[in-house]
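Here the structure is laid out as structure tokens; the discussion comes afterwards.
Removed from the display is one protein chain of the complex; every other protein chain stays in position.
After this line comes chain A, so read on.
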Amino acid sequence: MTEVGSAYRAYRAWVTEPLTPPPVVSVVIPAYNEEWRILPTIGAIATHMSARGEPWELIIADDGSTDATISLVRDLRFANLRLLVAEENRGKGNAVRRGMCAARGKLVLFADADQSTPIEQFDRLAALIDAGFDVVAGSRAAQGATVSGKSLTRRVLSRGLRAVVSRGFGITVTDTQCGFKLFTKDAAQELFSTQLVNGFSFDLEVLYLARHLGYRVAEVPVEWIDAPGSTVDAAKVSMQFLRDLLRIRLNRVLGRYRRARPSERFGA
């Protein structure tokens, strides 16, 4: 290869030189059987985050993958990439929780493995943390968001679930499920060591807890591109989501959120 840019040089330094100061930013990617998508996503995230010039770390939180995801990530041997391997598949919420609790950055982002929200959107979320918010949720529903490739079925289901969430839980965030959320370290540690849902509805639960624990939550419109090849069954996930809504309410009523899990507080 020939001439390279400053982002590439920053990436090479990040790959080869272990951080000496603690990271300013941690990026957590949950991964379950992502052998087809994980490497381009890591490449895009590593280039952008390294170019920002702040110390940062990448955490891949495996969720019991049975394909080559683990070996692909492990073989990269990046100095500032940590791979958290799970022995069994327990759900996206579980994977994100392990990653968020292991994160050391002052800011902690979790981002889906399919790069459906381009990492360049991080900067918009970080600006709101700087403005005093504790949790910033990327949103496909907020005014100004651009959404590409989302099927009609998914759009209708999303709209219906949004209405339920808003009326039933008083959550003002219009898109609870976008896989791109940024937290301060304190918020991430408290929220993810308290939440209990292992499945897709963990986002909703985290926002619900954030509201009840008094965190300042903002929503930012993001660019979102549907990633082809998703194995998510929208109807099935929606039914599970409704069941989880009831479970979250029940957990609250029974006082289960008072019991934090110190063993997971600082990661696996």
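Rule of thumb we're sticking to: a residue touches a chain if its C-beta (ideal position, glycine included) is under 8 Å from a C-beta of that chain, and two chains touch if they have at least 3 such contacts; residues count from 1.
Heads up, the rule we're going with is that contacts and distances are computed from a predicted model.
**Student:** Select, from "Carbohydrate ABC transporter permease", "NAD(P)/FAD-dependent oxidoreductase", "Anti-sigma factor antagonist" or "Phosphonate transport system ATP-binding protein", the UniProt-recorded name of the complex's unshown chain.
**Tutor:** The chain we cannot see is recorded in UniProt as "Anti-sigma factor antagonist".
**Student:** Mind listing the chain A residues that contact the chain we can't see here?
**Tutor:** Where chain A meets the chain not shown: residues 1-8, 11, 36-37, 39-40, 42-44, 46-48, 51, 76, 115, 118, 120, 148-149, 225-229.
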